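All protein chains but one are shown at their positions in the complex.
As written, the chain order gives the labels A and B, with residue 1 at the start of each chain.
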Amino acid sequence: MANSIGIFVCGCRGLVSDSIDLTLMEAELAKLKKSVGARVVHPWLCGDQGCETIRENIADRGLDCVILAGCPENVHGPLFDGLATGAGLASEMLLRLDIREGCAYPQRGSPDHSFRKAANLIRMWTARARLMKPFEEIKLPGYRAAVVAGGGLAGLTAALELAEAGINVTLIEKESFIGGNVARLNKVFPRMCDSNCGLTYLYSRIKDTGRARLMTLSEIVSLRGKAGRYEAGVVTRPRYIKEGICNGCGQCVKACPVEVPDRFNCGLGSHRAVQAPYPMDLAGAYLINREYCPEGCEACSRACPAGAIDLTQKAGETRINFGTMVVASGWSPYPVERVERLGFGVFPDVITNMQMERLAAENGPTGGGIICPGSGRKARRVVFIQCAGSRDVWHQGWCSSVCCTASIKQALYLRERDPGCRVYIFYNDIRTPGDYEDLYVRAQEAGVLFVRTNPAEVLADPSGGLKIIAEDTLTGRVIETTADLVVLAAGMTPAGDLMKVIEEEVVDRKSLLKYGLVGYSGYHTGHRQCFPMETAAQGIYFAGCAQGPMDMGGTALSALAASAKALKAAGREVIVSPHIAVVDKTGCDKCKRCLEECPYGVFHLDEEGFPVPDGLFCRGCHVCVGSCPRQCIVTQGFGLKQQAAMVSSRIKEIAPGEPVVIAFMCENDAYPAVLEAGRRGLRYPPNIHSIPVRCIGSVNMAVIKEGISAGVDGFLLAGCRSGECHYLSGSDRARERLDNLRETLNDMMIEPARVKFLSLGIDDASVFVREACEIVENLRAIGPSPFKNAIVI
Amino acid sequence: MPPKVDPTKCDGCQGESEPLCEQVCPGNLMTLHKETMKAIIRDKSDCWDCMTCTKACPRQAIQTVLQYQLAYFPGKLIPLVGTNSVTWTSIDCHGRVERFVMKTLVSGDDEDED
Partner (left out) sequence: MAERVYIDADVLILGGGTSGCIAAWEARQAGGDDLKIVILEKAFIRHSGCLSAGMNALNMYINQGTPEDYVSYVRYDICGAPIREDIILSVAGEVNDTVKLMESAGLPMKKKEDGRYLNRGKWNIEVNGSLLKPVTASKAFEAGAEIYNRVYITELIIKDGACVGAVGFGVRDGKFYICRGKVTLLCTGGAAGLWRPNNRRDAHHRIWYFPFNCGSAYAMCKRAGAEMTSFEMRLVPIRTKDTFSPTGTMSIGMGAPMVNALGEEFMEKDPYYVSWGGHTAPTPIRMLAFQRETLAHRGPIYLDTTKGDPAKVTGLKGQYLDMSPCIVLYWGCNDIDPSKEPIEIDGGDPYLVGAHAGMSGAWTKGITRETTVQRLYVSGDALGAAPSRFISGSWTCGRIAARHMVKALKENNYQFADIEDDLCDTLEDRTFGPLKRYQEKSAEGLWSDGTLMSGITHKDMESRMQKIMEEYCGGRTHWYFVNETYLGIARKQISRMRQDQLQYLCARDLHELQLSWDVINRLDVCQLVIEHMSYRKETRFPGYVNRTDYPEPDPEFDCFVNSVWDRKTDEVRCFKVPYEQVVPGDRKKQSI
């Protein structure tokens, strides 16, 4: 509670002092006794000398709360905030009180009225100040757990590092198999080793830690929280075949009538809708691609001798709590059919580099034979076309960095397996950074022909093969050649929608401004040197090709970097907004109305059955404070107690017999409309005393009742229009509660018209003025509150 | 003076298993009617008239009515509970109104001059 309050009244260089006599105000301030440490009237507080006066008073008189009565809060905000914090006062202990737009302007020409109203407002704000105390930091324990989104090389590497560091890791993979694109590779450069060998090794080490859980066929669909305490909603697609019962006999495949393209083989070849597990699918059970099943078909189910098939399985949603996340959602090949001149999708013998890997792989569709998918012939003349979609302003501007080396690797496969095979690489610039240059040299030595060309065009050749036309940029001639097979070096493009979910659901606008850089993914990313691996969401880090194109070595390194960052965020204490609601359990009797009325559903019941809001997800609207019949939901700063003190702070009539009206105003729309009315010079009765609140739904009816006890003649509650409330339902709740109160007042033979709900949009200044006039007119007709001057027993 | 619940105002505390009046009644007398989901008193003759439920009801749906054997119709006594005070409105059978304001909790003592 504030013990030494400084009240500073500003003349605003005449804007206030022309309407409000500051000399009289000094005498008025002297009447405020308890806990008031300084009373200052000043012609111009925002000037240097004015600021100095405030500063001196804070220091000399040890002020712990300051009321600045003058211009509204949105004027000179940073100036006064800085002044207060500079003088050692928490910014929440600086209370701004508008007596200009809401008092001097609309009452211009009636100095007595504007003076009285200003004096009343200062009285109210002083009552509020007496109950203010600086915010205490509210900390919540963080979860010592991490989510790694993506089970490719980056994800596996990060998961291993985190699990070995003692963090519980949930590894979420969209496909049924782990390893991602790496699992599809035939060989890995530069050592030309087997990719699955490395993946299997990584995964077995992860399993050894005992701290990792793998969820395949799963995707993160929702996310909330902040670094240290996140909660994700994960949807897992069913296999429709029970693991542990399926013994892989394959009867189902024989019965299945539908062919579907083979995803693992990048669309080369097909399998049935019910399929054997892909390589690196660790579940060991078949699965059904249900979206391809004909309506009502149960052929597989009937064929299964083990009874393992359950076509009724439903997708399941799991909620996962964790402190940090590594986004390793990887990449997809650029959809090269968009580069029409290259003929992909038109000519079956035009394939992508990933398809080439599958053709070369022993577990691929041809068992490792380089067979043209269209003609069915062995490829003897192969043309690689580089930068298919990359470094192309019409497609994607960036260099995908690995395609040159990858094509060289593939050219080497071809030359090694069939020395008679002619291999051309049509390139813009060969980019084989670092020691990948060795591969380039090896390819040249192996007889791969490199042709520097401008964009090529692929056409059908009358002979049945393909014809490629391009400009040789070294000689300037147009060259034309034929090929059995054309391999397009499709660039890297980020996969999946996870970053979209993250940026939409957990990143606030401020962080987006801080993270001005936008990565190749189109999402915000930290500065490479200063904030490497960072996304715009704290505690969430990029690894691998989710951040940018990179090779496998780079991917592993980035995963290590991301894990190092994530280690710091896992289990970190979370400091939440000081405005979150806290339930005082000693007052609570578990009526659960807050659960009902919270617009965001952030309340849950603890083990004793008390409602507890999740501090991280609470948006501080305080609608629950308004709902609580026990008045036991407490908030820091301006809340129920302060409001009650304000309405019962001996507010005086503006002139004898004039009704006193208190207007609670939504600070988002209604209060700005009131200020606007003042700015426009609209006049309305001085009887209205406005109090801005976070949301009109935060006003507890006990406050209104307290005001009624204290003899206030009328109340106006102004909230947003129904459906436009910034906190969804706050304004509707307030209206409903007020309707209820009006009925009770009616029973008590008190005119219900004394309390009124008002919907105000931000541009409704004139509506406010009309309504203000009306309620005051009504109250004058009704007469004073029966509780005015009542004897308090 | 058993409590009478106005079904148009009572919302059964939003269908929770225990409405507020049921929570607070020292005699375990209030309960939720299974079908209407409105609060009712189990046995009106068992009420001590402490008015706890009437004061507590968040919808002001409960009225206390004296047994007719003791008092004439239709007087009313309505509490309105604020944060630190309570007001009572007594309306006698002839419609005459008396009002009372009482403190209920210590509040920040106001030493200011008027």
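We adopt the following convention: a residue touches a chain if its C-beta (ideal position, glycine included) is under 8 Å from a C-beta of that chain, and two chains touch if they have at least 3 such contacts.
It should be emphasised that the depicted structure is a prediction, and the values quoted were computed from it without experimental measurement.
Although one chain is not drawn, the whole complex shows that of B:T8, B:T36 or B:Q67 it is B:Q67 that touches it. Where chain B meets the missing chain, the touching residues are 1-2, 18, 23-28, 42, 44-52, 56, 64, 66-67, 69-73, 75-77, 79, 86, 88, 90-94, 96, 98, 100, 102-106.
Remark: the residues of chain A touching the chain excluded from display are 585-587, 589, 791, 793.
Quick note on the criterion: only the chains that are shown with their structure count from here on.
Centre-to-centre separation between chain A and chain B, using Cα means, comes to 46 Å. Considering their complex, residues 1, 31-34, 123, 126-127, 130-131, 589-593, 596, 629, 631, 640-641, 644-645, 648-650, 652, 700-703, 705-710, 740-741, 743-744, 747-750, 786-787, 790-793 of chain A touch chain B.
Contact residues of chain B toward chain A in the complex are 9, 13-14, 16, 18-20, 23-24, 56-60, 63, 76, 78, 80-87, 89, 91, 95, 97, 99-103, 107-114.
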